[in-house]
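Removed from the display is one protein chain of the complex; every other protein chain stays in position.
Moving on, here comes chain A:
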Amino acid sequence: MQFGIFTVGDLTTDPTTGQTPTEHARIKAMLTIAQKVEEVGLDVFATGEHHNPPFVPSSPTTMLGYIAAKTERIILSTATTLITTSDPVKIAEDFAMLQHVADGRVDLTLGRGNTGPVYPWFGQDIRQGIPLALENYALLRRLWREDFVDWEGQFRTPLQGFQSTPRPLDGVPPFVWHGSIRSPEIAEQAAYYGDGFFSNHIFWPASHTAKMVKYYRNRFEHYGHGTAAQAMVGLGGQVFMRKNSQDAKRDFRPYFDNAPVYGNGPSMEEFTSQTPLTVGSPQEVIDRTLGFRDYVGDYQRQLWLMDHAGLPLKTVLEQLDLLGEEVVPVLRKEFAKNRPANVPDGPTHESLVLAAAQAPAAAASVGRDDLDTSAAIAPHRRANGAAFGLAGAGTIGA
């Protein structure tokens, strides 16, 4: 089980002081927070990607490259990388480069983005969001897995004999999570490839997350990647802690009441009862987080949103200390209890290298001809052809 934080990278006025950080200060704060993630013993730092104010992280691999140099252990990730409006060729190159720079400590979460104007700014149409996500990712996979790619699609200029460089570290592409709040198409896509599914989880009721994750798990099994319980699930979360629960509520309330996402809407009490947001003591956060397992099953990655709504850096660092000292050690121990041995841990470069080395033998031993991870191009020829009746689907990598 991996624990970490994800950041939106918003520039929000601190409602208690009226101060808004400069872009420079906010970017530096994000870099400080990332290093703190390693210092307090968490496992993952993930940054958002945005191309409009008030958000600063437009260039995630630049930021993650710096963090790679300043850390030794944590996984550098995204939440999310825009698969719709970014050229999949550039994503393939940027993240393969980051993989080498960071010695493999890299994965990414793909998302569509919901800011309307970003699509036309990058020459796309938001109404094509799902088709863009599907086609761009199909190309991204091939760029990482095939040395020379001939390709033609609906959205991008065709490629003839293109080689994306550098090649992925050790021949193993970064692990990919697909993030979606409510599109079954994306859960289906994640399941089809046997990739991870990351549920934002925050801002929406848990019952909704439970249904999406269940759907993804069932489809993961349907496509032959393992049992539903072995699917790769990541969850978001959102907490604010003080040693004493009442202090937490008092200190967070002005930030809640003015937060861009839910400010001026439901009360903090309503919102905490209806969504995973937890404002209270470390013990309350532990209890609530352990409860996630009751409705999504044993999962692989828990990320929290900590630096939002104008919270100052000092407060965020205090929160990370509490996470590292009081919350995560208990969660590691408790989540390990009764966890079936065949449920995988969170993916790492090392685990993927190992799996790639074992895959051909494993596939041969069960006589599968539709799971060819040594080529890893068209992982589900049989399932795909049967389910969709598309002759072309089997020729993706042929």
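By our rule, a contact is a pair of C-beta atoms (placed from the backbone, for glycine too) under 8 Å apart; a residue touches a chain by one contact, two chains touch by 3 or more; residues count from 1.
Throughout what follows, contacts and distances are computed from a predicted model.
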Among "RNA polymerase sigma24 factor", "Peptide ABC transporter substrate-binding protein", "NADPH-dependent FMN reductase" or "Tat pathway signal sequence domain protein", the UniProt name of the subunit that does not appear here: "NADPH-dependent FMN reductase"
Contact with the hidden chain (one of A:270, A:325 or A:350): A:270
Residue of A:261, A:290, A:330 or A:353 touching the missing chain in the full complex: A:261
Contact with the hidden chain (one of A:120, A:171 or A:205): A:205
Listed residues A:66, A:122 or A:215, member touching the removed chain: A:215
Residues belonging to chain A that touch the chain removed from view: 131, 134-135, 138, 150-155, 184-185, 187-189, 191-193, 203-205, 208, 211, 215, 261-266, 270-271, 274, 384, 388, 390, 392-393, 395-396
